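Omission of a single protein chain aside, the complex is shown with its protein chains in their original locations.
Lettered A, B, C and D in written order, each chain numbered from 1.
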Amino acid sequence: MTALASGIERREKVNRPAVRVPAERLLEVAARLRDDPALAFDMLVDHAAIDWHAENRFELFYHLFSTAHGHALTLTAFVPRDAPVVPTVSRIWPVAEWQEREAYDLMGILYDEHPDLRRLFLEDDWQGFPLRKDYRDPDMLEFQK
Amino acid sequence: MALIIDTLPGLAEKIPGGQVLVTSLDWLLNWSRANSLWPLSFGTKCCAIEMLMATGASHQDLSRFGAEVARNTPRQADVMVIAGAIVKKMAPRMRMLYEQMAEPRWVMATGSCAISGGPFMYNSYHIVRGADEVVPVDVYVPGCPPRPEAFFWGLLTLQRMIRRGETVRAPGVRRKPVLSALPQGIAVQDIRAEIHAALEAENVVDVENAAAASPWHGKLRQWMATNLYKP
Amino acid sequence: MTVNVKTLNDIIAPPGAAASALATEEYFVNMGPQHPIAHGSLRLVVRLDGETVREVIPVPGFVHRGIEKMAEHLSWRQLIHLTDRTDYLSALMNNWAVARTIEQAAGLATNDRIETVRTIVAELQRLQSHALWWGVLGMDLGAFTPFLYGFREREVISEIFEDTIGARLTMNYIQPGGLMYDIHPDFAQKTKRVLAYLKPKIDEYGTLLSGNVILQERLRNIGVLPAARAIALGCTGPVLRASGVPCDLRKVEPYGVYASAEFDVPVGSKGDCWDRYCVRIEEMRQSIRIVEQLIDHIPEGPHTTVKFGARIKVPEGIHYGQIETARGILGVTIVAGGKADAPYRLHFRSPNFNNLWAVTELARGWRIADIIAIQSTLDLVVPDIDR
Amino acid sequence: MARVKLTDTRKETRTLAGRPVPVVVTPRFARRGRLAVFADALASLLAGMRLTFGYLVRPSTVVTRQYPENRATLKLPARFRARLRLTLDEHGYQRCTACRLCERACPNASIRILTRPGALSKHELDRYIWRMDSCVFCNACVQSCPFGALEMTAEFEHAVFDRRLLIFTLNRYAGPPASVLLKEPDEAKRAAAMEPRDPYGGPVPLNGTDLPYLKALAVAPRPDPVRHAAAPAPGGQA
Partner (left out) sequence: MTGALAAFAAFGAAETATAWPVKTVAARAAEALPDNVWLAVLYMALALAGLGALVSGLGMGLIYLERKIAAHFQCRLGPMRVGPHGIFQTVADTFKLLFKEDIVPARADKALHVLAPFLAMTSTVLMLGVIPYSPVLQISDVNIGVLYITAVSGLGVMGILLGGWSSYNKWSLIGAMRGAAQIISYEVSATLALLVVVMFAGTLSLSGIVTSQAEGWWIWRAPVVGGIAFLIYLTASTAEINRTPFDIPEGESELTAGFHTEYSGLRFAFFFLAEFINMFVVAALTVTLFLGGWMPFHVGGANAFNAVMDLVPPGAWFLGKTALVVFVIMWFRWTFPRLRVDQLMRLEWKILLPIGFANLALGALAVLYSLYFFPGA
């Protein structure tokens, strides 16, 4: 990882190895993570986003797993809340195509150069992104503990 | 068969003995309908496993009631068993399935999700809180999911309603009994008499009007106009 | 940067395509959301050329209930019940995944009894789930009798669950720090009886369906998923193992008491429907083997280590835990906000969601009927895709 | 069996992620002569038919339980969860102290407890309202109760024609719990403190959901303060 060092830091408070990369370097780092035979993260286990509303940004996380070496890594990246655009990693891990569509659908993350960025679960004419913390739905009964 | 149901009673009642004919026709109608409830296999969630599969399986055997003929096409089904949560994306489709079913048709809502939204009643942005917001429901079977036996109880309840049900004199209007007790079954003794009477008075449901009054009726029309008949 | 967002109509009826719609022989057919193959309510938009499949576009979301949003409003204990309702056929394993992640994050200890019982009930549920899958596969391929035989076996296992857990489908049994109830006094005896009953039945499955030439022809060489492609598509569970990758968290990252149980991981060699079929059948045998080893050696001890009323404190941060359910890896990402008794964000990596997309590649070029076989051998549970 | 021997599994050890994994490789198809394949195919079909025929001619394999006919002998597992009940102690007094722990434990607010100032204690149970129509039977209420005042029973026959009938008042009387009642020696005073309740009595709070057919039937719709009111700020989590 030393060769890639600039801008990459450890993501604290994750129960597995985790690094944070700048969103604009995501693609480059992801490609390296998959293709470097010493790393060989060939499976993108999971990808989703967290809405840090108070900090006005989203955090994307990518859980990676290497079937060759058995090691795991969590990759995270911050994107600003007002322009949540990141490059797609679906060309590196094909499954990301749908995981990213889910993140777009529910969280409103926009993936640049995504082959098929559509709503996944909700209807195409749905307004808003429900997993955002400031989402309000007139039909939703909110019940607080 | 509109002839038998719509025209015949009017003619038959005028001739001597026609009353008997109409009454026995009523009996035949309701007997055959009650004993031949072919379900539409409409399951969305966990309840589908219990309601449509486990009940049909060997240990429970829905076919004892003559109801194992699960139809995949709504045209041939008699009772729509709503098993599982209905969400906003599904609601217009479910309404459409209901409208595709041939009369007489019945709806059973099984499980908490279909009755009221159940586990997803609160804090869910996509749930429809109760299938009765979309289609008129005849029988509710509570449980999460109900046991297969509970589903049978619901089926017996529906059969009881159908037997009492429609007459050829006023097709489309059904009278629902308030309590679901069978002759040999348990009756809830201590329900207040006036609630009983009030509910019974209220529960003469005009199926057509009730269906048209549902908010989803309009939504379905709108949805069909926008989504369905695209060239 | 501009990001192009599409809708489904852009694909089905792209602008300008209407003029030539009559000229082409290809047509779209909707499988679902109300279709027997949907196994719940999944919509597959299939582009067909005669009987040949050109493209499959899965459209999920007909049971999307927003479980991840709901979980943000529920306490650590309460959100377990939501996991029953995602992949309801492996409800116990889902319970376990969340409970285990919470336990790891909050540092709750369990004891051997709890872990052993969890392992046993999880394996029983795997058996139950595969029995159901086998039956439904038979029904999908047009043989109705296997469906009833599969359910007969499922019902027998359900009886054990009813005694111990008090539910047939939505268990809510495995809770952070323990189990809801201790096992029923008859549990071990009844389980052994059921295992003795099940073993010959699995051989019967061989006679009725596996050995049947029609079934073999329906599954052989259909929907081949090579290992590298399966990994890239994020497939896990029997789907990945059928492609020859022995990826089973029970071996790779043992949890529960799997480390002390002796069992093999069934793998296929080609990755077609037949391999996926055989892997699941073999998994049933292995599950029986695991339960047989454990059932006589359930250690003594309390069934829970945390009092129900006790507040569970999950430290701030991202906690990821995963478990091998009947359909693959269920990953739970819990983002805890520190003080609150509820997750700040919860995300499920559901096995079915990731397995689903294999259908877009596998079905291409095959017949309509092969979609059925492929879909059946992928063994999808739609509410788990939609969450 | 045709072309594939189902028992033909192969055990070996493969490595994944640096660990040896014992695997069992499932059987594959063998290349065989046309006639042999044809004969095997026929044999496989006959084997299947023999199996099903075996079930047909042995009526003892029928496993069906005939539910409505076997009601009298039907035995359900004691732990099965199908209905919530308030337990009574040996004097017939209920144990519930209206402490609301169950209300708080309920994941979807299917329990609503109404209290009132009591004669024997500061506040006492007025109505214990349980919404069977939304209950998920997760047992959290039973587990949360420190007094053992709740139990899940296996009665399952609750099908109704009207959803409102699934909202029960669980307590048989409004009044103090057994622990308070038993401190009062006077039988008459105890009886006076217990006001009877029936399952469907009283105003039923619907927790904000409206029932659509109430409107369709020209019954005045219930004023609904919760549903479209401005939602409270999403506090509660970090």
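Simple rule for what comes next: a residue touches a chain if its C-beta (ideal position, glycine included) is under 8 Å from a C-beta of that chain, and two chains touch if they have at least 3 such contacts.
Please read all numbers here as calculations on a predicted model, not as lab measurements.
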For the chain not depicted, the shown chains it touches: B, C, D
Contact partner of the left-out chain, one of C:Asp140, C:Glu162 or C:Asp248: C:Asp140
Residues of subunit B (touch criterion as defined above) contacting the omitted chain: 1-2, 4-5, 28-29, 31-33, 35-36, 57-58, 61, 63-66, 68-69, 71-73, 75-76, 78, 100, 102-104
Residues of subunit C (touch criterion as defined above) contacting the omitted chain: 27, 29, 35-37, 51, 138-145, 148-149, 152, 208-209, 212, 214-215, 217-218, 367-370, 372
Residues in subunit D touching the chain absent from view: 45, 48-49, 51-53, 55-56, 59, 61-64, 66
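FYI, only the chains that are shown with their structure count from here on.
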Chain centre separation (subunit A, subunit D; CA means) in Å: 37
Centre distance in Å when subunit B and subunit C are each reduced to the mean of their C-alpha atoms: 32
Overlap residues in subunit C, where contacts from two or more other chains coincide: 9, 61, 64, 66, 69, 72-74, 81-82, 152, 155, 170, 245, 247, 252, 342, 344
Shared interface positions of subunit D, touching two or more other chains: 16-17, 19, 63, 80, 107-109, 136-137, 209, 236
Subunit D to subunit B touching residues, read off their complex: 62-68, 71, 74, 80, 82, 107-109, 131-137, 156-166, 198-201, 207, 209, 211-213, 215-217, 219
Subunit B to subunit D touching residues, read off their complex: 58-61, 64, 112, 115-122, 129-130, 132-133, 136-144, 146-150, 152-154, 156-158, 161, 176-180, 182, 184-186, 188, 190-192, 195, 199, 202-203, 205, 209-210, 213-215
Subunit A-touching residues of subunit B, taken from the complex the two chains share: 88-89, 121-126, 129
